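Only a single protein chain was left out; the remaining protein chains are all shown in position.
Up next, chain A:
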Amino acid sequence: MHLLTSVGELETGELPFENASIWSETVPGSDTQLSASRAYTLSLSPQLIYTQSQLLPTLVSSKVYRQLEFQAVGSWWIYKPEAGEGSRLYRVPGSREDVFADDMISMKSKRTLMRFLRHLGQSQSDTSEEGGIPSEEEGLDTSLLEYLTTKFQVPAELHEPLLSLCLSQASLTQTPASYALPRIKRHLTSIGVFGPGFGSLSVKWGGGSEISQVGCRALAVGGGVYVLNTGVKSLEHSTEQEAVEDARIQLQLTNDELIKTKFVVGSNWDLPEEARPSCECDKVARSISVVSSPFESLFPVTAEGGPVPVGAVVVFPGSSLGHADDSPPVCTLVHSSETGECPAGQSVVYSSVSIPGPGGQLMIENAVQKLLEMAADPNAKVLWSLRYTQLGRSSVDGTPVPNITCPSKNVICLPPASLDLAFDDSLIDTVKNAWELIMGEEASQHEFMQFEDREGAYNEE
């Protein structure tokens, strides 16, 4: 791989990204299998969406779901290194049927696993809190590893597979049981909600970016205005004392246009420096790789009558990559060309590891190489990759979601976005809080994100 472009030390004040660099198999202009750039739609927010996420009813009530196309994320895989030629990807059983059908787990282990899964299921009915595990349950303040071994004697061969189901970006010993159990349960209970054999979705053409584009269009159709690729350069509060209720904030945009507004809402990276609260962020290493293989074996239809999955999760435990047992896993989300993100015959691999910088990038490179060895033909290779550090909020340590802040009057600062690999529903609560601040007394709970169709909007002017 050759380094094409290194963005190097990006101003972190501008974007929640650092140290971006682009790598390519071949130098530009020479013979390459990479297609024209318009054949690709790569996403900086490729999160998968669990079928029970609150995002889905929100997209439905706001009516924008009709312009989105949802596809299934199917199998979870885990890399199991063995001596010699024995290394392979192991398909993690994601449902009771899967467990019964699995021929790698011993009968004894299956019984233990079933006991654990039953416990998870029962703990749901025991509590009124949705998705909650009874807080009085003992052992939740320990790590997932300790919980599994001491409470259920779950055999070691199942530890990493269970960890993968909660998409934890920390190791078994660093992942709290209180974090892991609700997420494993979420995985299991999400399967079958929208069809057999899958429990999570991805949005065609690039995930989160597609949702925001559809939102922008809905806004425009409703009479609002959005401007792309333009930021806020400076922000000035009105100095006039009178008519405080109607005071406007003057903004200078990065295209030098001046606009006045009653409210400004954004994350740290959207607000100009003088209006920005300080922010402590977690960092992860990420990469987007275009690979010259369709990875067909990663996308089996997981249940009779189910859709063809377009996404697969492949987890590489830190130890499987030659690192210490408590080093974090590399999580990859593989998208087939059916997502519309790349041409047929290729795939896009989104990778993440919670070690920012060169160390993390090395782990990712290693993992993607293993992925190619395990699931692609020998000639397959990474054609192009973007490597970067992403700033945001890690959820593994159990700290609550920070509230929105108001660094000055009518300036609303949203907390850093979640680095979770699945869509984090707390974002919806955050947006709702901002909406309530803006609407004031007019905010009524049942109107949030509820939009009626305009009369005739779908067949006439």
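Methods note: a residue touches a chain if its C-beta (ideal position, glycine included) is under 8 Å from a C-beta of that chain, and two chains touch if they have at least 3 such contacts; residues count from 1.
Methods note: contacts and distances are computed from a predicted model.
For the chain that is left out, the UniProt protein name among "Uridine kinase", "Translation initiation factor eIF2B subunit alpha", "Dolichol phosphate-mannose biosynthesis regulatory protein" or "Rab GTPase Vps21/Ypt51" is "Rab GTPase Vps21/Ypt51". When the missing chain is restored to the complex, the residue among A:L48, A:A72, A:L163 or A:V349 that touches it is A:A72. Touch with the chain omitted from the figure is made, among A:S75, A:S95, A:T112 or A:S289, by A:S95. Within the set A:I78, A:L145, A:L162 or A:I191, the residue that contacts the chain not displayed is A:I191. Between the chain not shown and the residues A:L117, A:A177 or A:L271, the one that touches is A:L117. With the whole complex as reference, residues 38, 41, 52, 56, 59-60, 65-67, 69-72, 94-96, 114, 117-118, 120-121, 124, 185, 188-189, 191-196, 198, 201, 205, 210, 213-214, 216-217, 220-223, 225-228, 307-310, 338, 454, 457-461 of chain A touch the missing chain.
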